[in-house]
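Reviewing the structure listed below.
Shown here: the complex without one of its protein chains, the others still in place.
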Amino acid sequence: MAHSIKDIAAALGAEAFGAVDIFVNGAAEPAAAGPDDLALAMTPAYGDALAQGKACAAVVWPGADWRALGLKAAIVAPRARLAMAGLTQMLDQPLPGSGISPQAFVDPTVQIGRNVTIGAFTVVGPDAAIGDNTWIADQVSIAEGVEIGPNCQIHSGARLRRGVQLAARVILQPNVAIGGDGFSFVTAEPSNVEKARETLGEGDMEIPDDPTWHRIHSLGGVTIGDDVEVGANSCIDAGTIRATRIGAGTKIDSLVQVGHNVIVGDHCLLCAQAGVAGSTVIGDRVVVGGKAGVADNLIVGDDVVLGGGSVVLSNVPKGRVMMGYPATKMQTHIESYKALRRLPRLMRDLAKR
Amino acid sequence: MAHSIKDIAAALGAEAFGAVDIFVNGAAEPAAAGPDDLALAMTPAYGDALAQGKACAAVVWPGADWRALGLKAAIVAPRARLAMAGLTQMLDQPLPGSGISPQAFVDPTVQIGRNVTIGAFTVVGPDAAIGDNTWIADQVSIAEGVEIGPNCQIHSGARLRRGVQLAARVILQPNVAIGGDGFSFVTAEPSNVEKARETLGEGDMEIPDDPTWHRIHSLGGVTIGDDVEVGANSCIDAGTIRATRIGAGTKIDSLVQVGHNVIVGDHCLLCAQAGVAGSTVIGDRVVVGGKAGVADNLIVGDDVVLGGGSVVLSNVPKGRVMMGYPATKMQTHIESYKALRRLPRLMRDLAKR
Partner (left out) sequence: MAHSIKDIAAALGAEAFGAVDIFVNGAAEPAAAGPDDLALAMTPAYGDALAQGKACAAVVWPGADWRALGLKAAIVAPRARLAMAGLTQMLDQPLPGSGISPQAFVDPTVQIGRNVTIGAFTVVGPDAAIGDNTWIADQVSIAEGVEIGPNCQIHSGARLRRGVQLAARVILQPNVAIGGDGFSFVTAEPSNVEKARETLGEGDMEIPDDPTWHRIHSLGGVTIGDDVEVGANSCIDAGTIRATRIGAGTKIDSLVQVGHNVIVGDHCLLCAQAGVAGSTVIGDRVVVGGKAGVADNLIVGDDVVLGGGSVVLSNVPKGRVMMGYPATKMQTHIESYKALRRLPRLMRDLAKR
């Protein structure tokens, strides 16, 4: 769908210059842009690439001399990535399909709002409820009693087990598993894990009398707030006797694990392959970097930033930037790390003394 | 389903006090408990919360003065988490559905036991066998010749490829992939990986004459023992010429990778996002912490505990508690770590001398 430069700029709250009535069909990188594309050249580094492409119009950086760059029209974006949000939303295609597929298997007791889409081979169990304008792809599993709010998007292969509640505008990417049973097992006598934690690994572990793991069932489900997005193949496990909870506005990337009973606050980011173990509480606006992990039963304060790959083994006060294994204040980590790099030389020097 | 305090205590092998004929419908955290809930206040930390909730009955810690806590009845649990196992099992709902869905696609040659459930859009290939009382959700894929024992639970989106055998009482959470092809490739001449391992990274890698990766096919399938549970979106790859094996009673969390040819012993725990690379042998009762990894072709002894996030790069003797990257004895790791923390100061002090 074509948009004029003027309309795009207005939608972005940005300024437009030149032939603002030109229409564009899509966005492209500067070097790859065709004559009907809006080139995205949001930093001076992209200036040269504009000449390689064929764009007549571009989003450019503040202060760019767009005429000298060979453009007929330009939009100036003071915060480039924010402009990307508005722009890509304008240019996105609507979701395909509409209505309830005759190949879906929807229990007659399901409450379905207005303008709902349900794709082929999707199963919706008894007493589930689906809000207005919610779009559900093919091959989704929605268990008995699951509640889904309005304007949600649920992609293929997502699994919502019993006790799952989604608020409004929740997006689940493909193959997400919400409400799988928590990983919660216990031995009759204290296990080697319990012993290792208590002794901090002193001495070796011995063969227990009865190694059987007894299963703690997950009765609590999962509650997900407004505007949450969950990435492909991520898992949020059901709570034991109350729901695992994800706060409003929180965004979860692909292959992330959220354990049973975890509470994640509002407006957090959990980047790819991050993991939060059982019963841990994550505050609001926390950023968990890619591959970072938080051990079980901890408290991570509001506005904490955990660097990629860090492993949190103790509570974190609010606002702290953390890194390492175990994670410490980023500055402490960097100081230790720099000292470690100089250590081989120090040892050689000391050996000479 | 309602249970009396007396019956619950009997089932848990615990003692009951007070009005033991009171019925409860479910379990709840103390502060959130309604009048028909059994509050779970298994440590003194929960004492105050009981007053905030409305529970008449609770599971309390040994020595608790349950009358003073405002309760009419109490169950005393000496080992709280063990009581949780029995209690949540009692209060859990039975699995929904029964019988073979007319929307399932089951080959006529499949051997089906008594009282089997197969959900909508599940596919079961020729010559597969399904044991008595096994419950299979919607949208599961079961390949030709797969054997599933009695009393198993297989949730939506689980994939069982050829050569997979499940024993009795196996639970597969949603989107589990069992028997995908192993990651096994070889170049005609020694590859850079082989060179890097041999030289321990001395010198830079060069462009190989022929970088083509030839595929080693996976003919061996996967064998899974009694009482194994596999968490959501986890993967267990097929062996090359014999089965990848998971021992009885072993529990595997979400997003775990078990590579081809791996042998995992009995009663192990593999926590979320753990990974075991190809052909490694894990003993009995081993605990692999969350995000921990074990490299390929290693042997990890019985009763080993690997701390969360640790990366094992060499064999581990039985009974050892390990931590770090590369993983070492936990105590060695802690000693090194403490020294590292003091190193910046040491360097400053030495500079002053």
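A and B label the chains in the order they appear, each numbered from 1.
Assume a contact is a pair of C-beta atoms (placed from the backbone, for glycine too) under 8 Å apart; a residue touches a chain by one contact, two chains touch by 3 or more.
Quantities reported herein were computed from a predicted structural model and do not represent experimental measurements.
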> Among A:Ala49, A:Ala129 or A:Ala272, which residue is in contact with the omitted chain in the full complex?
Replying inline: A:Ala272
> If the hidden chain were put back, which of B:Thr88, B:Thr117 or B:Gln139 would touch it?
Replying inline: B:Gln139
> Which residue from B:Cys235, B:Val264, B:Val287 or B:Val300 sits in contact with the chain not drawn here?
Replying inline: B:Cys235
> Which residues does chain A use to touch the chain missing from this display?
Replying inline: 26-29, 32, 40, 79, 81-82, 84-86, 88-89, 91-93, 96, 103, 119-121, 137-139, 155-157, 171, 173-175, 229, 231-233, 249, 251, 253-255, 266-267, 269, 271-273, 284-285, 287, 290-291, 302-305, 307-309, 318-325, 329-331, 334, 337, 340-341, 343-344, 347, 350
> If the missing chain were put back, which residues of chain B would it touch?
Replying inline: 105, 121, 123, 125-126, 139, 141, 143-144, 157, 159, 161-162, 175, 177, 180-181, 183-188, 191-193, 196, 200-202, 204-208, 211-219, 233-235, 237, 240-242, 255, 257, 259, 273, 275, 277, 291, 293, 295, 311, 313, 325-326, 332, 335-336, 338-340, 342-343, 346
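Keep this in mind: only the chains that are shown with their structure count from here on.
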> Roughly how many whole angstrom separate the Cα centroids of chain A and chain B?
Replying inline: 23
